[in-house]
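With one protein chain withheld, the remaining protein chains of the complex are depicted in position.
Take a look at chain A:
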């Protein structure tokens, strides 16, 4: 009992500590002072009256949302004596692997830098600054010579690292048994099986209404859709984050999605936020970073060629270039197994006082990175709002897709979950694919790393991301990947090479996500 209580007070203390430094705290203070002028606030019952005032005026709700946000994002503290690395990643071998991966990336970046004799960062001459400011809304028309730039790494390279991950304390023996894991990932992490997934994703069950299924043509709207929309509007009026998160588990109506996601992520556009974005924009104008070219290259290679997202090319630059310079992103490294790369001022290698994080936000983009932002352009057309939403999505979810950790939503767990589901529930298919040299993970990895962006039709992708937000977990990506294989199993059983398997799974744009998930989880005989 005592342990739980002290855990709880520790959590409360930590959250209070975090919120004290926030804007919300200042606003609440101001509101409290201002409320003293109100007639209903009496000196004898000051505390209760102010609390009552906060409740009625909606400020309590805002505080509630902020607390909920903190709880969702930050992992609960473990043992008070645990060092901060444990918050990032408790397992030593994972930390080590992440460390060496980072070294490799940095080496690759530095060598590109030396090869091309381009500085990591430089201040732009005034003329160039003016030019960029003029072109801010159409940076897509810029045609810098990017032929010599290569992406620092592609998902394929990262997969190789994950395949070679081993737990030195784990001996699985050389003899094959029915317990042997046939897939590429060979680390012992706990992943959910279908009964556990059914419990976790209970709202996706067959008897619960879903957007993505029960709003289709044959179903009259009175049965589910109308009521669901009505509830959605109510949630928005109440401005309750937790309710919104619960609500989108059944999907979000297109007209309400932008607001609901903002509510769940606890994003509200205050003047300070817009100013912050403008400040980042100024940073972009004044300084040119090497990673900018990487971003350019990535957008040109991916989003510009995409049927759905090519229209928003210019927004992508506006978001990603600012993102690279946003030092507030550094705070997420407290719970990310990755660490921001450090660079040293010329000539001062090794001297900590001259170390800077590079890029300023500590995140080096890889091939396909811009696809995290692209789908959001369908929802938000105001750059600073789009920026805030993306940043929050990144520090809550996307970072887990390209760092090595044991977290259940980390990419390693997702890969293992995918392979385990396939091996357990579609063993014949798995075995067949393995025999022909087409390990399923080799095909599905890129889907999961990109959270399916660029592979699914946008309306389906948004329904999928509704559930990521709703369940505060990325596990659904692994379940969907397995469900796709299950759906195309008949064709896959007939292929005889990796290339042919890739071809069967090349085009996911016609898939309907929710029926696939429902069938796989709730309607397959296990």
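Going forward, a contact is a pair of C-beta atoms (placed from the backbone, for glycine too) under 8 Å apart; a residue touches a chain by one contact, two chains touch by 3 or more; residues count from 1.
Keep in mind that, in the parts below, contacts and distances are computed from a predicted model.
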Problem - Hidden chain of the complex, named as in its UniProt record, picked from "NEDD8-activating enzyme E1 regulatory subunit", "AP-3 complex subunit beta-1", "Polyglutamylase complex subunit TTLL1 isoform X1" or "A-type voltage-gated potassium channel KCND1" - result: "Polyglutamylase complex subunit TTLL1 isoform X1"
Handout entry: Hidden-chain contact residue, picked from the options A:62, A:192, A:257 or A:281
Key = A:257
Exercise for the section: Consider the whole complex, including the chain that is not shown, and state which of A:158, A:308, A:358 or A:452 touches that chain. Expected result: A:308
Handout entry: Chain not shown: contacting residue from A:216, A:424 or A:496
Key = A:216
Practice task
Go through chain A and note every residue touching the omitted chain.
Solution key: 137-138, 140-141, 215-217, 253-255, 257-258, 304-308, 310-315, 377-381, 458-459, 462
